[in-house]
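Scroll down for the structure; my scribbles are underneath it.
With one protein chain removed, the remaining protein chains of the complex are shown where they sit.
And then subunit A:
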Amino acid sequence: MILSLKKDLIKINREQDVVLLRNRTKEFAVKIKMGLVNQTKLITAASELVRNMLRYGGGGEVSVEAVTKGRDNGIRMIFKDSGPGIADVNKAMMDGYSTGKSLGLGLPGTKRLVNEFDLKSELGKGTTVTIIKWANG
């Protein structure tokens, strides 16, 4: 069972909010004594997801949460937007696929950087991505 220790909500409306989110994520990661490499992976993953959120979802809200499961501590982040949603989730998770002008590394690359990755999307309603990075994961 995953227990929540501390939680913070950050609204994402413009590009500069990304910097704020990165800093807040770092604070949380440092607090649970996550190593530098895992910190960097987590913050990079967050940076990718929040960009998708701004570009395709028109902004939204991110929750950053310190969680614990047994003896493991970690950071859970939930990215929620009310954008158009993703038409083909399987395709979006493929390396090199992009509807925009990017390299198409965002979603599959992000999945490789974290321990748990869950994407739920409903057309016309929005997309929610949940990731967890364990301190020793």
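The criterion applied here is as follows: a contact is a pair of C-beta atoms (placed from the backbone, for glycine too) under 8 Å apart; a residue touches a chain by one contact, two chains touch by 3 or more; residues count from 1.
Here is the rule we go by: contacts and distances are computed from a predicted model.
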Under which of the names "Glycine--tRNA ligase beta subunit", "Oxidoreductase probably involved in sulfite reduction", "CU044_5270 family protein" or "STAS domain-containing protein" is the non-displayed chain listed in UniProt? "STAS domain-containing protein"
Interface with the undisplayed chain - residues on subunit A: 15-16, 18-19, 22-23, 26, 36-37, 39-41, 43-44, 47-48, 51, 95, 102-103, 105-106, 108-110, 112-113
